[in-house]
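Take a look at this one; I'll ask things after.
Here the complex is missing a single protein chain, while all its other protein chains stay put.
Showing subunit A:
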């Protein structure tokens, strides 16, 4: 018997919709400020910094960061940690373009680590679309949710 068998299972969050209703538009002034904050000048060809893959999907998904945590029965004040982030682009992100988000929680898996103790590993997928529905990217993010209440 695994020691995880003595713990309650992770909440059943898989399948929770993260579809958004908000429209995210990449603002030229903000893109320029973002680029400069990371040590580069904005592109002159109308493309936005590709990190907007993360920003646009987070800001325009159907739940806030706290809301995603709540769906996992986790208090955002307990400190969710980014584990990994992956993205596949179908097209570059453009300054002035408007986008909407669809997505869902893929899994929430309880694990035990030497460093963090009991934790839930959250994986969710978001897709960014032009307003006509054309998909421009898909991103999978993994967060680690440390479950302090199960500390030995």
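Here, contacts are C-beta pairs under 8 Å (C-beta built on N, C-alpha and C of every residue); 3 or more make two chains touch, one makes a residue touch a chain; residues count from 1.
By definition in this document, contacts and distances are computed from a predicted model.
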From the names "DNA mismatch repair proteins mutS family domain-containing protein", "Carboxylase", "ATP-binding cassette domain-containing protein" or "MaoC-like domain-containing protein", which one matches the UniProt record for the unseen chain? "MaoC-like domain-containing protein"
Absent-chain contact - pick from A:15, A:39 or A:133: A:39
Contact partner of the left-out chain, one of A:59, A:106 or A:121: A:59
Identified contact with the non-displayed chain, of A:17, A:84, A:113 or A:135: A:84
What is the set of subunit A residues that contact the non-displayed chain in the whole complex? 30, 33-34, 37-40, 49-51, 54-55, 58-59, 64-65, 79, 81-89, 92
